[in-house]
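Missing here is one protein chain; the remaining ones are kept as they sit in the complex.
Chain naming follows the written order as A, B and C, and within any one chain the residues start at number 1.
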Amino acid sequence: MAVMMDAEALTVFMREVFDQVADDFAVDHVGEGEITMRLLTANKHLRPGGTISGPSMFALADVAAYLVTLSQIGPQALAVTTNCSIDFMRKPAAGAHLIAKAQLLKLGKLLSVTDVLIYSEGLDKPVARASLTYAIPPKPLS
Amino acid sequence: MAVMMDAEALTVFMREVFDQVADDFAVDHVGEGEITMRLLTANKHLRPGGTISGPSMFALADVAAYLVTLSQIGPQALAVTTNCSIDFMRKPAAGAHLIAKAQLLKLGKLLSVTDVLIYSEGLDKPVARASLTYAIPPKPLS
Amino acid sequence: MAVMMDAEALTVFMREVFDQVADDFAVDHVGEGEITMRLLTANKHLRPGGTISGPSMFALADVAAYLVTLSQIGPQALAVTTNCSIDFMRKPAAGAHLIAKAQLLKLGKLLSVTDVLIYSEGLDKPVARASLTYAIPPKPLS
Partner (left out) sequence: MAVMMDAEALTVFMREVFDQVADDFAVDHVGEGEITMRLLTANKHLRPGGTISGPSMFALADVAAYLVTLSQIGPQALAVTTNCSIDFMRKPAAGAHLIAKAQLLKLGKLLSVTDVLIYSEGLDKPVARASLTYAIPPKPLS
């Protein structure tokens, strides 16, 4: 599985198609079927009690699964999440970035499946895990 | 399962503990082990292509499962989501509110399990389904 | 969504393609996008402590989602489960049949999504819930 889009290409793409949220995320590293990226935690991601909201963790897992899929198939803005299962395991630190390490487990013609572990920067153990399925739009007949 | 917190009490509670997002949601109806609530769709919830983002649908499912649990046990701000499985089935209309109908399937001492169907206002068929587990903090010994 | 295969047709089909397990299950009722069926609980489904095994409940949810999908699209032996999320909520009675009530939430060209509630015969509240995605094989070009 050769990388078709690297960290820079994915960052440019994210800015083009998801301008509203592109400032929230940074791509750290792209490898063969894997990506490391982060949520640049800001006030809007926090919850009372000093932690990061579930939807913010979901959003990070979702964008990581999306981008690692695109890193292998190229820019397909219309790929859509069809399923996500997520376990929240520990409370992230409020003041720290979240780091997602995503691995593409399957890349089929129609579906991709990605596993994601989410870490709170500075902690050893993952704060959440997620698995996501993306539906890949069929290629137009040429 | 008598209702301990009704729509008004849940709305007041949501405003107290989640002030950042309370403007996004409205509680329409609370029954025995069930709630109907909505996401007041705004620009920040949209995605290019005229649809509502996955994290916004997740956030609605999450708050519905939280509030239907609290409607039965009273105000326990510290209940936390431990697991969510969500299927995205259809594209919601960008200009419409999302409506969640949540049903509490189990209310144990330690865990609650809730099923949620999400509708795009004006459409018959659900746009997403989710099931969520909440961990309920143990009661302090008195 | 008209019914293409009724309870009798599904029972015959199940016997043809899954002869090994057909004796374990009975179809009680088929409606538009819904099915009620049961696991005929036998010794092999039990666990010490007087309950029914998780894999037996999974198997019932899986066959219910499969058959309710086929009830709408006709006999497609090659439809395959791609995802299942299941919550085990209560302990089923060891001596009772399990009853699954499944509802087709989405029937697309490529994927179906089904919600299943599993009951222990004689108890009011569900013992498990599951949601399953089936991949539907593309129709051959004719």
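Keep in mind that, in the parts below, a residue touches a chain if its C-beta (ideal position, glycine included) is under 8 Å from a C-beta of that chain, and two chains touch if they have at least 3 such contacts.
All of these numbers come straight from a predicted model, not from anything done at the bench.
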Worksheet, complete the sentence: Missing-chain contact, candidates B:T11, B:T41 or B:S85, resolves to B:S85
Fill in: Option touching the unshown chain, where C:H29, C:R47 or C:K125 are the choices
C:R47
Worksheet, complete the sentence: By the document's definition of touch, the residue of B:T41, B:S56, B:T81 or B:T133 touching the omitted chain is B:T133
Worksheet item: Among A:T11, A:T81 or A:T133, which one is in touch with the chain left out?
Response: A:T133
Worksheet item: If the missing chain were put back, which residues of chain B would it touch?
Response: 82-83, 85, 110-111, 133, 135
Practice prompt. Just the residue numbers, please: which parts of chain A touch the chain that's not shown?
Written response: 85, 87, 89-90, 105-106, 113, 115, 117, 125-126, 129, 131, 133
Discussion item. Contact with the hidden chain only, please: which chain C residues?
Written reply: 17-18, 20-21, 44, 46-49, 53-56, 58-59, 62, 77-78, 80-89, 91
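By our rule, only the chains that are shown with their structure count from here on.
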Item to complete: Averaging only over C-alpha atoms, locate the centres of chain B and chain C and give their separation in whole Å.
Response: 28
Item to complete: Return the distance between the CA-based centres of chain A and chain C, expressed in whole Å.
Response: 33
Worksheet item: Between chain A and chain B, what is the separation of their C-alpha centroids in Å?
Response: 23
Discussion item. I need the residues of chain A touching at least two other chains; which ones are they?
Written reply: 82-83, 85
